[in-house]
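With one protein chain held back, the other chains of the complex are shown just where they sit.
Right after this comes chain A.
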């Protein structure tokens, strides 16, 4: 389970990103149930981008046969963390979601039920219906991880802004590109 021939463990990182602040997600990602489930499914490391939340996860080296846990507050770009992740668990931010999907990484989005205007759940539900990701709430994250089948996810075809550019140029009276 995650060990190469020479006994060196292959790192399989779960990257959790909460955006600005989402304590409920940081807490549940750090809870024993979720960590055990992730370990059971072959992940080795848990890295949490926690924003300016007040809950601090407990760091761990994972030497004792459990998940290695680390966290940071913000970074100017999470692209590198997304790239090196085997699983991404994200708040419903269109930036993180589409960056992750474009990299072809498996994604679980967690809806923040404390937000007043929960239009975010529309995007999460729509993409989940189209099987591009799994959608969850903090309280159901454990079940989602336990039951997910990442092979059943449909790869997301990146979008293209060129049609809009064409329409804008045409409206403004610019000639069509040949």
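In the analysis below, contacts are C-beta pairs under 8 Å (C-beta built on N, C-alpha and C of every residue); 3 or more make two chains touch, one makes a residue touch a chain; residues count from 1.
Just so it is clear, contacts and distances are computed from a predicted model.
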item: Name under which UniProt lists the unshown chain, selected from "UDP-N-acetylglucosamine transferase subunit ALG14", "AP-2 complex subunit alpha", "BHLH domain-containing protein" or "BPL/LPL catalytic domain-containing protein"; value: "UDP-N-acetylglucosamine transferase subunit ALG14"
item: Contact footprint on chain A, counting only the chain that is left out; value: 19, 92-95, 98, 102, 116, 119-120, 122-123, 125-126, 158-165, 167-175
